[in-house]
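Quick one: structure below, then a few questions.
The excerpt is restricted to a subset of chains, each kept in its original location.
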Amino acid sequence: MRPSKRQPGELRRVSFERAVSMHAEGSCLIKFGNTHVLCTASLEERIPPWLKGQGRGWVTAEYGMLPRATTDRTRREASVGHQSGRTQEIQRLIGRALRAVVDLPKLGERQISIDCDVIQADGGTRTAAITGAWVALHDCIQWMKLRDMVKDGVLRDHVAAISCGLYNGTPVLDLDYLEDSNADADSNFVMTGAGGIVEVQGTAETTAFSQESFDALMALARKGIAELVELQKLTVA
Amino acid sequence: MRPSKRQPGELRRVSFERAVSMHAEGSCLIKFGNTHVLCTASLEERIPPWLKGQGRGWVTAEYGMLPRATTDRTRREASVGHQSGRTQEIQRLIGRALRAVVDLPKLGERQISIDCDVIQADGGTRTAAITGAWVALHDCIQWMKLRDMVKDGVLRDHVAAISCGLYNGTPVLDLDYLEDSNADADSNFVMTGAGGIVEVQGTAETTAFSQESFDALMALARKGIAELVELQKLTVA
Amino acid sequence: MRPSKRQPGELRRVSFERAVSMHAEGSCLIKFGNTHVLCTASLEERIPPWLKGQGRGWVTAEYGMLPRATTDRTRREASVGHQSGRTQEIQRLIGRALRAVVDLPKLGERQISIDCDVIQADGGTRTAAITGAWVALHDCIQWMKLRDMVKDGVLRDHVAAISCGLYNGTPVLDLDYLEDSNADADSNFVMTGAGGIVEVQGTAETTAFSQESFDALMALARKGIAELVELQKLTVA
């Protein structure tokens, strides 16, 4: 049995709160149980220098964690003087995940910057971030549509993410921190509403895992992401 | 008349929400109108090297702002690679303000780190931070008392802060962003529950102000801080 | 047909040159076609602070690229002042891959640092790095055995890595730079000699890929890694 008492294929309670920021063009406070991530989308009338003149826009993401989002206080990256390798890895992942469902030429020569800040962490912060960021991005694009800045079709599909792992040999969905610390494998999946695979990250630091285990994790993830996409649809309906 | 339609000596709606973090020993989400600051207090069994062996504790603070807490997106300091002069100035101020009401020897050789993170900014973030940080600090010390780690008297008094300025020549209390941008002087006051002055910062970048104006600002601040202290008392009662 | 004229499941010409460094305890210059990576293993009688007193050793890795390893000159990271997110991502991957096949308690309280420096790049530098790093690590452990510093069983298995992608819709193995630039998906697989999965990284920046495609890529990778492991065996025989 899982420490969280959840069934192997059961998500934590997931909630989305929209329009939580008075300034951002789109925003969402997403909760995967005790993991809370504030996602904002900022429209900027500029693009990275290497994109100039190509008639395409860009979506990028940054990720941060408040110092006491964690069990023990973590040093503030602004004070350390650089973002850790982990932070950079996660924010690159979020950006790629979102770009996979955006029609960049239709966005025009603009950038949408997504900020995902972990207010409280209990495992699965990157998957919650991606899932909530989609809502913030959606609302930012709506904001643009209302102002006739873009036409339909900029956002091509949903995208959501979930973690899976082997806990005491059993494949389980959406690990919280306690489960994650004792799991044999750590994997994260990002998929679209149509079920396409956007990103797969499976890591076995202590023991390698078998093809069968991996396939089971992916099947669980597919089911969990489908549920998340349904919740996104309800949220923005 | 003020853009906020408030009377010259009227605070914004102030609210305190305690215990908002599952991890921190003390926490408070404070709101001064649309300015929202999350304050957490983290107990750490270590002290700065230069304090070792003196039988005293320490209280320190860090300040941050989410990138889209502001009207336009601000660059993330972790990504820029250092904390701005403004950030350092504010976090030094918060730390001094709190230490003024803590009996450091009674705290023992431990450090309490206060993190003040601005979730949404609309003027007065530093004063909201100090006022909310006191509640987080209070609750952290309560947490220690319940575990017999400290005796009574660690926290000697309340401390709270407010800004004042001259708006169209009239002294006004607790400026929001719009008022602040058009005011002739920017001043921040930190005082204790007993009315002692902890910190005074008055700045006139464009025009110097008279002694009379300064005295009027301080009188307003004294009144506003007394109200904030009453609210703190209700909050932790 | 692939630009490289290779069959879909065909590796580039792979070669291993051992003992290329007069100083390192183990070293290997590995070539995957025109991708050349110099891997050295350095034995250090120290471990990371957080590991002290646990009776276990550590294996870590760093990755670098000579400025003109690439088609156009890349700025030197030492001159820029930090390692890029990509560099950190890759060196963390190499470290995890190697630790998956090392019995850390048997290593004793020591660290082996693997440096993978790309002398010339033509796609697949991270997979060549992992595959060559295993040989350097193997030779370093042999060096220790000859000096009775460790017993048998420190190195539990082989580990190797390869990239796969969809080129014009066809799954292909071991992409060179030209193929990689035009492929629809980028995926890297790390597996052990016994066929266990250590790391899976699949990324679709432009279009999501189907479950069938992903399974086909993984099957190709499994085959390619088995060939690389055979070559490793010949090399250290």
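Each chain gets a letter, A, B and C, in the order it is written, and its residues are counted from 1.
FYI, a contact is a pair of C-beta atoms (placed from the backbone, for glycine too) under 8 Å apart; a residue touches a chain by one contact, two chains touch by 3 or more.
Quick caveat, the model's predicted, so the values are computed rather than measured.
*Asks:* Of the full homomeric complex, 3 copies appear; what's the total?
*Replies:* 6
Heads up, the rule we're going with is that only the chains that are shown with their structure count from here on.
*Asks:* Which chains, if any, touch chain B and chain C both?
*Replies:* A
*Asks:* Determine, using the mean of C-alpha atoms as each chain's centre, which chain is farthest from chain B.
*Replies:* Between chain B and every other chain, the largest centroid distance is to C.
*Asks:* Using the mean of all protein Cα atoms as the middle point, what chain has its own Cα mean nearest that point?
*Replies:* Answer by centroid distance: A.
*Asks:* At the place where copies chain A and chain B touch, is the share of residue numbers found on both sides over half (same) or under half (different)?
*Replies:* On the two sides of the chain B and chain A interface, the residue numbers are mostly the same, over half being shared.
*Asks:* Provide the C-alpha centroid distance between chain B and chain C, rounded to the nearest whole angstrom.
*Replies:* Between these chains, centre-to-centre, one finds 51 Å.
*Asks:* Approximately how many whole Å separate the CA-defined centres of chain A and chain C?
*Replies:* A distance of 28 Å separates the two centres.
*Asks:* Can you give the whole-Å distance between the Cα centres of chain A and chain B?
*Replies:* 33
*Asks:* Send over the residues of chain A in touch with two or more other chains.
*Replies:* In chain A, residues 82-83 touch at least two other chains, as defined above.
*Asks:* Given the complex with chain B, which residues does chain A contribute to the contact?
*Replies:* The touching residues are 21-24, 27, 34, 38, 40, 42, 44, 62, 64, 66-73, 76-83, 87, 113, 115, 117, 119-120, 122.
*Asks:* Which bits of chain A are touching chain C when the two form their complex?
*Replies:* 82-83, 85, 88-89, 91-92, 96, 99-100, 157, 187, 191-192, 194-211, 213-214, 218, 222
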